[in-house]
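If you scroll down you'll find the structure; I have some questions about it.
Here the complex is missing a single protein chain, while all its other protein chains stay put.
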Amino acid sequence: MPLLECKGLVRRFGALVAVDAVDMSLEAGRIRAVIGPNGAGKSTMFNLITSVLKPSAGEVIFAGENITGLPVHAVALKGIARTFQLCHVFPALTARENVRIAAQAREHQRWRFIGGRHVVTRSAAAADEALEHLRLTRLANVRAALLSHGDQRLLEVAMAIAQKPRLLMLDEPTQGLSLEETDRTVEVLKSMLGAGNLSVLLVEHDMEVVFKLAHDITVLHRGRVIADGSPAAVKANTAARSAYLGGTE
Amino acid sequence: MSLGFILAQCLGALSQAAVLFFIACGLTLIFGIMRIINFAHGAIFMLGAYVGFTIVAVTGSFLLSLLLAPIVVGGLGMAFERVFLRHLYGRRDGGAYLLLTFGLAVVLSEVIRVIWGAQPRASGIPDFLRGIVVIVEQPFPLYRLFLIAAGLAAALAVWQFLERTRAGLLIRAVSQNAEMVHALGTDVALVRTAVFGLGCAMAALGGVLAAPLVTAFLGMGTTVVIDAFVIVIIGGMGSFLGSLIGSVLVGFVQVLGAYYFQDLALAFMYFLMLIVLVIRPGGLLGRED
Partner (left out) sequence: MSRNVSFALTVGICMLLPFMVPQYSLTVLIEALIFGLFAMSLDLLVGYCRLYSFGHAAAYGLGAYSAALILTRLLLPLPIGIVLAVLVTTLVAIPIAWICTRSTGVSFAMLTLAFAQLGYAMLFRFRDITGGSDGIVGIPRPPGPLGMTWFQGKTGYYYLVLGCLIGSYLLCRAIVRSPFGAVLAGIRENEAKTIALGYNTRAYKIATVVLAHGFGALAGALYAAFAGFASPELFFWLVSGRVLIMVVVGGAGTLIGPILGGVFFVFLEHELSEITDLWPLIFGSVFMTFVMFAPQGIWGILTRRSNPGAELPGAGNETSDAAA
């Protein structure tokens, strides 16, 4: 059974059909990349899966459970962590505190308003671990607003992995990153996949990253799936090529 | 319930709506241009009432107060925008606007208290507008008819201004896409100042018109800013037409509330507000950005 299944997802904005009857599935332990030109509906897809937007039609099934239309925070608690296209962090808080709050979300006693020291300590440890993974430890006490764009994106990834998710959804994680930072991200993702129990859904424009990481690729164009398969298959697909790969990026 | 009675109630609602329109229209225009809710708008309405009172006391002319009070208060509004509000553009935290306009409301209330004292000030209905008109066997105050006429005139004037004049076009353009207009060479900052001044002038005019009926008193601003806010939410933030329709709606609701719920009328108004905000909690997201 696939970990994530999108069945006939449709999202309309007035007359515009941003997502048009999209079927997509993701098997556990694999990375699927969603690619396509700007405006193809990739971020909208993400928003539909994470319930930031409600679909006009269709369903989202996660681990056999229909999560369509659940509140956003409930979807996150099912084990889905995502990053955003426009980097979303907590600007006035330190990097460590950013990740700690992310890690804390899994704690059952996160609501505790008196005491709860052990919750704070545990999540702090998880935060340090995630920061270490992304080699951001030296920036732990720096306020997020003061970090470079690249470091902020990496911070966001650290926050996502600190949530110990089953599904990691990354929306253009390498946008604006240097080569070294991009490599770092790829490395982290690969090692986490190797460790097992993680699946990744990735929106990317950087084709090198896509072909390095992805097991499967979905190509979107004007809200529709025009190709779906292994990297080799998609490369060979003429429709995909003309719409996207061969075109401008 | 005779036809005359119903008619009188409707006219009463419309006169209520007229006063509300002056405030709501200004509030929505300011929002359209600046994307902020001017919390001080009620206090400005109140200031208009007091300034109007003084002009009448000094010159004896109601008509003069109708002309001068909006100019004075509008000018003050523009000064406030230039000196204070401008500093806040581009701030990440939208709370600063809220606090600043709130601070202005507090300061204005205190200034009024210092200058005019804590007692309500009444100049009363001017002689030429005093009197009762009989409509379908029901007596109806002439002044209220005057209010309706004033409201209609203002609505017409603003509508024509926005639709037909170049300045009006500019205002509409800035409220749609300020950056574009700026790129085309217009001084957007000037437009903002002018619109803020216009909005304040309208609110002040509303105050001058309302004062003969309700007297000028401390605290008249707070209730009215909530009413105006509700109207703007109902009609759509930044929509002139919306403020007109909303004013009429709320005017009728208030009159109905006063009739059926008497001293709970105030509560009734707040319940309306709650309902509106519950249905449209986004409030400020009512407008496409």
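All chains are identified by letter, namely A and B, in their written order; residue positions are counted from 1 within each chain.
Heads up, the rule we're going with is that contacts are C-beta pairs under 8 Å (C-beta built on N, C-alpha and C of every residue); 3 or more make two chains touch, one makes a residue touch a chain.
All figures in this text were calculated on a predicted structure; none of them were measured in a lab.
Peer 1: If the hidden chain were put back, which of B:Leu64, B:Ala189 or B:Leu277 would touch it?
Peer 2: B:Leu277
Peer 1: Which candidate, A:Lys7, A:Arg30 or A:Arg110, sits in contact with the chain we can't see?
Peer 2: Selected residue, touching the omitted chain: A:Arg110.
Peer 1: Can you say which of A:Ala28, A:Leu93 or A:Met207 touches the chain missing from this structure?
Peer 2: A:Leu93
Peer 1: Tell me which residue among A:Val60, A:Ala76 or A:Ile226 touches the hidden chain in the full complex.
Peer 2: Candidates A:Val60, A:Ala76 or A:Ile226; residue touching the omitted chain: A:Ala76.
Peer 1: For subunit A, enumerate the residues touching the unshown chain of the complex.
Peer 2: 50, 52, 71-74, 76-77, 81-82, 84, 88-94, 96-97, 100-102, 104-107, 109-117, 119-121, 123-124, 127-128, 140-141, 143, 159, 163
Peer 1: So which bits of subunit B touch the chain we can't see?
Peer 2: For subunit B, the residues touching the absent chain are 37, 39, 84, 87-88, 93-96, 98-100, 102-107, 109-111, 113-114, 219, 222-223, 226, 229, 233, 263-264, 266-267, 270, 273-274, 277-278, 281-284.
In this section, only the chains that are shown with their structure count from here on.
Peer 1: State, to the nearest whole Å, the distance from the C-alpha centre of subunit A to the C-alpha centre of subunit B.
Peer 2: About 48 Å, centre to centre.
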